[in-house]
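For this depiction, one protein chain was excluded, whereas all remaining protein chains were kept in their positions.
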Amino acid sequence: MINKFVPTIAAALEGVPQAATLLLGGFGAVGQANLLIEGLLETDLRDLTVVANNAGYGGVGLARLLKEGRVRKLICSYPRIAGSTVFEDLYRAGRIELELTPQGTLAERMRAAGAGIPAFYTPTGAGTQLARGKEVCDFGGRPHVLETALHGDVALVESWEADRWGNLTYRKAGRNFNPVCAAAARLTIVQTQHRRELGEIDPEVIVTPGIFVDRIVHVPYGDPQD
Amino acid sequence: MINKFVPTIAAALEGVPQAATLLLGGFGAVGQANLLIEGLLETDLRDLTVVANNAGYGGVGLARLLKEGRVRKLICSYPRIAGSTVFEDLYRAGRIELELTPQGTLAERMRAAGAGIPAFYTPTGAGTQLARGKEVCDFGGRPHVLETALHGDVALVESWEADRWGNLTYRKAGRNFNPVCAAAARLTIVQTQHRRELGEIDPEVIVTPGIFVDRIVHVPYGDPQD
Amino acid sequence: MTDRTWTPRTRTEIAARVAEDIPEGWYVNLGIGVPTLVADRVPEGREVIFHAENGILGIGPAPEPGALDRWLINAGKQHVTLLPGGAYFHHADSFSMIRGRHIDLCVLGAYEVSRDGDLANWARSETDTAPAVGGAMDLAIGARQVWVAMEHVTRDGRPRLVERCGYPLTSPACVRRIYTDLAVIDVTSRGFELRDMVEGMTFEALQARTGAPLLLPQPA
Partner (left out) sequence: MTDRTWTPRTRTEIAARVAEDIPEGWYVNLGIGVPTLVADRVPEGREVIFHAENGILGIGPAPEPGALDRWLINAGKQHVTLLPGGAYFHHADSFSMIRGRHIDLCVLGAYEVSRDGDLANWARSETDTAPAVGGAMDLAIGARQVWVAMEHVTRDGRPRLVERCGYPLTSPACVRRIYTDLAVIDVTSRGFELRDMVEGMTFEALQARTGAPLLLPQPA
């Protein structure tokens, strides 16, 4: 019987490699897999590359990972943390690398990774400093930048519901990057608010089919706090 | 008040240009906007380019459009019609042009059009005759073919439910190419089985948000027949 | 400036002036700052559908105090509500709407706009500490129209409408119209074309506060 549920955060994170590239869902305080992210602090994992829209939110999750010096590089559109300067401090001290990517390009690069598209042209960023060093090509008389797929070793995802096959739903603005990350990583690990029996989630309503999910831990986390 | 419902098939098709490129949802008998397609027979539209996975199904919809000589070119992965040789007859007589595209590339080219991506690399078709004349580039040591976005002037879509803002759901295998076509055309026209009040469709369950939809006609069509 | 004959628009008045020009049925994305204020200024009974980058269409008014839904925020991380007819989707689909030219209008703040419509609104210098871009570049190239809402001049009196932007670009040649505290100005192939001014403002006084030639509209 297929059962992707694991009993603990530690079991969920087993085998995450050193210096892994992590894809983190979440936008603002909503949809962050904070318990999984903080579970990484109980391991000896370092030199992580983190892909996330922000540099965390508040004093939890990614902000803690940054503070404890586990992150070597951040790939990000908006490297700010509400109510914290931990990223700026690390950046100014030269202790973290930043790859700044427009938000839509960040999403599309992960979507491409999940879809087996190694590279695509986008108009976003053409004619700006973020296109420097990148191949540019005209389509329809407008310049476009060649961007490459962004794969993760591991994705950490927060879902609203999950079943043992790994089918997921999300809640409102908690969807955000989560389904995109789930499809783009070799190992996709989910913390879910609710556990459902197989067949309980309407097949029309599943957002992330289980094919994109490897492990799930059921940790009711409550509403996002800010 | 926004109201994308129109009263008749004729009103729904108003302004479709001569020699238009039409994107047709549907796979097999399921999810075909047959009443809209057959509505085109009541107009004088000709020289159409049709993008569809098959060359129609049975003796309805696209099969009729082909039979009446309205189609100049078919962009398609599987130009067959169950129970009909109308496409083969036209093709052998040199009366229709065929652009054969692998099914996944067909879907991805329309998805790219909807997403503002003018071109992308795909491994599909590399090293085969369908890559001839196309730019090929290596990524990760494997050859990839450059494919371009496939835009429609008009998309003809079948939905299960629709509201006056144009939010849509589909039914089971009726989803197929429909959401992809809806996002890829300048003018997206929907025939829907059910009309819902605004707010009746759960915002978590909407598959095609109304932003991709221009006109809807409520024509309960019943189950697909084959 | 005490002898000036005009009253500049407040931030709320700029937002209201923008809202006046948005037709029913448009899909609109609002940037942070003054643009965010536009949502609540749309004339009663006119349906405009607001989009947020983080996967929402159909954003409604700010929540009543005490009725806050912690799962529902906009791209500026403010709590919002959803109207009947709203929808949720993921980030890749959300930016497909933007990049794919499905959003009719984006209203953005800016540091500078050039007479060619170049937009600078994301970084103050090429060597910003920890630069942050968010969705600005996607919106600038993707929305069918980009309108800018900003003060006409900087705090120390330098024009924000310029010949060439001094700050790093968000996108070249993307701004269609500019709403300031003093005027509404179209960006055309001829350059900055005055649409209207606040009461009491003169063409000469406005030109003196604008870093590139102001043109009168061509007769239709």
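Lettered A, B and C in written order, each chain numbered from 1.
Heads up, the rule we're going with is that a contact is a pair of C-beta atoms (placed from the backbone, for glycine too) under 8 Å apart; a residue touches a chain by one contact, two chains touch by 3 or more.
What you are looking at is a predicted structure, and each value in this text was computed from that prediction instead of being measured.
With respect to the full assembly, the chain omitted from this view is in touch with A, B. From the set A:78, A:120 or A:212, the residue in touch with the chain omitted from the display is A:212, counting the whole complex.
Considering the whole complex, the residue from B:68, B:200 or B:223 that touches the absent chain is B:223. One chain of the complex is left out; on chain A, the residues touching it are 1-2, 113-117, 163-165, 167, 183, 198-199, 203-204, 206, 209-212. Residues of chain B in touch with the missing chain: 27-30, 53, 77-80, 82, 87-88, 91-92, 98, 100-105, 107-108, 110-111, 122-130, 170-180, 207, 223-226.
Note that only the chains that are shown with their structure count from here on.
Taken as a contact graph, with one node per protein chain and an edge wherever two chains touch, the assembly is complete, since every chain touches every other chain. Distance between chain centres (mean CA atoms), chain B to chain C: 35 Å.
Each of the following residues of chain C touches two or more other chains: 82, 88-89, 92, 95, 98-99, 142. The set of chain B residues touching two or more other chains comprises 115-117, 203-204.
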